[in-house]
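Omission of a single protein chain aside, the complex is shown with its protein chains in their original locations.
A, B and C are the chain letters, set down in written order, and residue numbers restart from 1 in every chain.
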Amino acid sequence: MRKLMWLAVSAAAMLAAAAASAQTTPRKGGTIRMTAPYAASFGSLDPHATPRAQDDIVNKAMHRTLYNWDTAQNKLVLELAKSVSVSGDGLVYTYKLRDDAYFHNGRKMTADDLIWSYTRIMDGSKGFPGARYIRLIKGAIDVEKGQAKEISGLRKIDDNTLEITITDRVEPGYYLFSGTTAILPKEEASKPDFASHPVGLGPFKFKEHIPGSRVVMERFDKFYKPGKPYADTLQVLIMAEAAARDVAFRNKEIDTSILGPAQYVAYRADPQLSKGILEVAEMFTRSLQFNPAFKPFADKRVRQAVNYAIDSDLIIKRLVKDKAYRAVSWLPPSSAAFDKTMKPYAHDPEKAKKLLAEAGYPNGFEFELTTSQNESWGLPIVEAIMPMLAKVGIKVKPKLVEATVLTEILMKGEHQSLISSSLTGPDSLATLRAFYSKTPRTAGNYTSFNNPQFDKLLDDAAQEGNADKRNDLLKKANNLLYDEAPVWFFNYNKAVLAHQPWIHGLQANPTEITHQYPEDIWVDDKSPAK
Amino acid sequence: MLLVLGRRLANVIPTLLAVVALVFLLFSVLPGSFISGMNEDGRGAIDPAVMERMRKEMGLDDPLPERFAKYVISIAQGDLGRSFRTREPVTRLIGVRVWPSLKLVFAAMSFAILVGVTLGFVAALRPGSLVDTISMVFAISGLSLSQFWFGLMLMYLFALQLQWLPSFGYGDGGIRHLILPAIALGVGPMALLARTTRAAVLDVLNADFVRTARSKGMSERRVVSWHVLRNALVLVVTIVGLQFGSLMGAAVVVEKLFAWPGVGSLLVDSVFQRDMPAVQGCILMIVLFFLAINTLVDIAYVAIDPRIRYRR
Amino acid sequence: MTAPLLRIEDLRIALRTESATYNAVENVSFEIGRGEAFGLVGESGCGKSITALSVMGLLRRPLALAGGKIVLDGEEIQDASPAEWRRLRGKRVAMIFQEPMTALNPLSPVGRQIAEMFVLHQGAGWSEAMDRAEDALRQVQVPSPERRIKDFPHQLSGGMRQRVMIAIALACGPELLIADEPTTALDVTVQAEIIDLMRELCAAKGTAILMISHDLGLVANMCRRVAVMYAGRIVEQQDADAIFASPRHPYTRGLINSLPRLGARARQGRQRLQEISGVVPSIAGYPAGCRFNPRCVAVTDICREVSPEATPLPADGLVRCHHHG
Partner (left out) sequence: MRMPRLRLKGGTSLWIGGTLVAVAIAVAVAAPLIARTDPVMDANLMNAEIPPGLEFPFGTDAQGRDIYSRIVYGARISLTVGIVSQILNSLIGVTLGLTAGYWGGWWDDVVTGLTNLMLAIPSLIFALAIMAILGPGLSSLLAALGLTAWSYSCRIARAQVLSLKSQGYIQAARILGYGDLRIMFTQVLPNILGPLIVIATLGMGGAILSEAALSFLGLGIRPPFPSWGSMLSEARDQITTAPWLSVFPGLAIFFTVLGLNLLGDGLRDILDPQSTTRRT
């Protein structure tokens, strides 16, 4: 019966897919106009120099990494290699590299380019953010400290074969798919003005950058995927102001736009605009992080009480306009270690009061809540929970800071509580390390979480070679977090990308919806752009 | 004229130095740093060791006096340092922003002068008339508008509803993209200029020499063109200069709203990302522009008003 | 007697405010013959300047002509159109103002300001007009006029500026020159020079003068006939000699007594100059009856109730006082 249903569903899906493809075959040519919504400028077009999501929008088009996230299959795939073999101890990976990948300057990519790029990232004098990923490779730290010139864990076997030795039994793809580990051509990237004239392996090559306004790229004809990219030109337009972006999108000046809650409602209600909405459960967990150094929050019952006292569903429905999924625990549902049987905390003020009384706060208490102005995980949420917590006697004193300052506050640990958004994927083990007692506060254990049982589960998971067994361990750890409630589990972000009817092939990337592989995108002839 | 320039320069340099010092001190006590800011969206999670090294590389841990001394010395050599964010020299970073900024500021000021001075004149020539009342209601309303709100309204009306103009961005640098931000930025100075011009023209119209001109048997038109215009100009030029000079700094909001790639939007972005060299460079640029415009205004005075040459 | 050059008849000038209308000047009548110098005297605020402005058609809101006639050379001009006024001003009636600094455009060379007259009224081109401006400057005895025409007003002394004003006023040979306190702002030594210059030039060109001043001595010195104004009315009008010899109005007597006289100090010792106590009432606060009554030394009950009619005096003179005897 179940199987039958599955068949029906998949058949329907296939039919739909067939219908979609029958309707239109990708058109060659045209201009794609994407938006970069996160800041008023790009940081750097040197992908090694920047970890920002904003910059990766462009870098995904011009550069490539060893691995990629396949949105359709929702998993890591090899990008610059055709195959990989792993040694028995799980530490030595041998990659058969693509022999058809060319840089925009016409030179073919070889194993040397990977070695050079990874070595560059580890240059200790530069402090490239990608170093945290490459450090996985054996000997990388020595280069970083200046004790070695070459990374010992990288070995070129021939031009198309590379052996990488890593230090931990983890999936290296989680590390080497990050945009800051892109493969660059040495002869270009060592030029001082590389960031103004970036050259990479991606489907589009650099044409123009008007800082603060846009980056324009052109089709790279020698891209390794045959027939791709489709479009002649790719523009990435900077548009940080949501209200202005809304106008521009309705005015058909841009092809894609990221939507906030308010616009999500409006676009869904609009008969035309509603046809062009792409949604995805992003791997971000929004939470209110309790600092146990503040006495009441050292008590698990108090933390649970907060979870019970807040009507999270109501906030998500009315304030966030359903542009989020209720958080159950720390890991998002798209994670393999997510336990689908778990239920989120119920809205139960009575229980909250009871827990508070048990913990010795029958009349509640007052705490300071540090927040940014972010519309999805900042001030508006705080304003909404204030009256809810007031009903169980907890008084909230909001403290508004800039987003830039949040991390610093978390690191110093001088806050009482703080509301923020955390990347919780795709590597579940790395994600859960944020609650590992040996992880220093500065490295992400912002709740000073210390639970031996949890530590044990994580240690075991790290040693476990079998993926399913490891996921089971992580699942247990995640469920433990639920009960310990080091945070108020608020929601997982639902990222929403509005797109014009003439643009096709957009991907619902759960790691970041604005990160599109533009070689798959094409525009039909209804696009007003030339 | 050289004298004016010389005296100006003598004033400019201490002001610039003071600006450098003030900005440096202000921003050195800013909470948060570029490095912790890299993690703001929860994606970056930079390794503490890397952060440490970056702090060192950027010289964030050096004692303040040392950093300041280094900064002043490098500025004296024309080097504004390197941006934390893009790792580019700040001079280049700002260099590409200057032209769009200037375009916006000049367009806004042209709009302000054209509309403001005309309105002021028309109003002053018929004081108390309907034209006067309407112009001045218009002007005082222009002064009471919140800039970003007005910009949004322009966007909605001219881009979305009427579809006359693009709503945002720099486009190919053409005039179509320039119009809306220029109006949004220019409406404040426009209103101010309308009021100043009206007052100035009224002032001049009541002056004794205008009565003399009338007693000569001149037509009103000649009275205005021969005697009023130039005298009113002297008063208007002051306000034009002050407004003009501060416009590049005032463009922050408009540039952010319209995604205009000017110095102002770079400044805001840099402040929020704690890219201190870029912040300092932007403010220096804005101040320099202010001082340059004021010098120009001083020179313009000399050209317009013969009294200046001999006074002071 | 031939027809006078200028005849003012029952002139009334109104001050209109939102709430009320006041008569700033009323019942003013006088005549000026061709080439004659006529004086109008009074303290500041008595309405003499606006009387002069009305002759130029230069009253500005809130002031306006409310009645009476202004007859220039037999022609009523009080209702002239703006274009007609423009043809009169400067060409037939010219005016010199009190403050030569502010009366000249500070941003325009003085030569040009004179030359404008020739361009406006005689259709001259600018270069010709500038040449003639230089001549005009020479006529008003400005040294090295060829250089001075390029000067700006602030580069000239007060006396020089007033000479420029005279040059402008007399440029087109007007029939009447109105001089509104032309020397008040000047040094005493310069005053005499300017007065002499005006007198000479006007005599040479046959220009009549309407001399307005608070200084009765100055006016009497220059003019054949003198009218004394107080609070918007002419209170006494006589020949200059007669007014000094036998002032009929207490106000005139007060004005005369307040003048310093040569030798008077020697005779009277250290006695102070006599002053008229009090101040000119404001337009809104004109008293009932004789307007001078609050300040008058000879005031009686009737003065406070009945406004005195004009009593004719010999030689076209008049006095407006209940006790003029």
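FYI, a contact is a pair of C-beta atoms (placed from the backbone, for glycine too) under 8 Å apart; a residue touches a chain by one contact, two chains touch by 3 or more.
Note that the structure is a prediction, hence the values are computed from the model and not measured.
Looking at the full complex, which residue from B:A200, B:V228, B:A259 or B:A278 touches the chain that isn't shown here?
Within the whole complex, the residue contacting the unshown chain is B:A200.
Return the single residue from A:L234, A:V280 or A:V382 that touches the missing chain.
A:V382
Using the touch definition from the top, which of B:L165, B:A184 or B:V268 touches the missing chain?
Touching the chain that is not displayed is residue B:V268.
Go through chain A and note every residue touching the omitted chain.
242-243, 246, 260, 262-263, 265-266, 311, 314-315, 317-319, 371, 373, 375, 379-380, 382-384, 386-387, 390, 398-402, 405
In the complete complex, the non-displayed chain touches which residues of chain B?
11, 14-15, 18-19, 22-23, 26-27, 29-31, 127-128, 140-141, 143-149, 152, 156, 192, 195-196, 199-200, 202-203, 235, 239, 242, 246, 248-250, 252-253, 256-257, 267-268, 271-272, 283, 286-287, 290-291
Assume only the chains that are shown with their structure count from here on.
Line, ring, star, complete or other: which describes how these chains touch one another?
Contact map by chain: line.
Centroid from C-alpha atoms only, then distance chain B to chain C, rounded to Å. What do you get?
Their C-alpha centroids are separated by 52 Å.
Distance from the CA centroid of chain A to that of chain B, rounded to the nearest Å?
39
Which parts of chain B, given as residue numbers and ranges, touch two or more other chains?
In chain B, no residue touches two or more other chains.
On chain A, where are the residues touching two or more other chains?
Not one residue in chain A touches at least two other chains.
Can you tell me which positions in chain C touch chain B when the two form their complex?
56, 58, 82, 85-91, 94-95, 97, 99, 102-108, 116-117, 120-121, 152, 154-155, 165, 168
Which of the residues in chain A end up touching chain B in this complex?
38-44, 46, 49-53, 124-129, 131-132, 135, 144, 195-196, 210-214, 237-241, 243-245, 247-248, 250-251, 253, 284, 372, 401-408, 411, 420-423, 440, 442-444, 512
Can you tell me which positions in chain B touch chain C when the two form their complex?
Against chain C, chain B makes touches at 207-209, 211-220, 222, 226-227, 230-231, 234, 304-307, 310.
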